[in-house]
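Only one protein chain is missing from this complex, and each of the others stays in its spot.
For chain A:
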Amino acid sequence: MANPKPRVKVPKKASKGEVITIKTLISHPMESGQRKDKEGNLVPRQIINTFKCEFDGQLVFECDMDPAVSANPYMEFNAKVENSGTFKFTWVDDDGSIYESENKITVE
C-alpha cells in the first residue's frame, strides 16, 4: 500500500483566544471489509481507526472511526488558541502504523 500522506491546513497566525478551524486529510483506502475482490473473496478490513489532535501535549480533538468513514478520511474541527505552540496530528492504522504531522501556529 502506498504510504499514506497527511495533509493539514492550520492558519499560520491567530489572535489570542481565537477559535480557529483546522482541516485535515490523509490518503488512505479505508478498506471497509465489506468489499469483495474479483474472485468473490472479502477484502480484509484495513482502516484508520483513530485520529487525534494535540496542542503542546494537550488533547484538543479525537475521533474514533468505523468503516463507514470514506476513503481518504477528511476531518474539519476547531481549536481555541491562547498562545503560540505546535499542533500534533496522529492517525492510527488498523495494522498498528502511526502517521504523524506537526504544524506551528503563532499567536499575536
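Convention: contacts are C-beta pairs under 8 Å (C-beta built on N, C-alpha and C of every residue); 3 or more make two chains touch, one makes a residue touch a chain; residues count from 1.
What we mean here is this: contacts and distances are computed from a predicted model.
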The complex's invisible chain, by UniProt name, from "PqqA peptide cyclase", "Sulfur-oxidizing protein SoxY", "Ring-1,2-phenylacetyl-CoA epoxidase subunit PaaA" or "NADH-quinone oxidoreductase subunit L": "Sulfur-oxidizing protein SoxY"
Contact set of chain A toward the excluded chain (per top definition): 19-20, 32, 34-36, 55, 58-71, 73-80
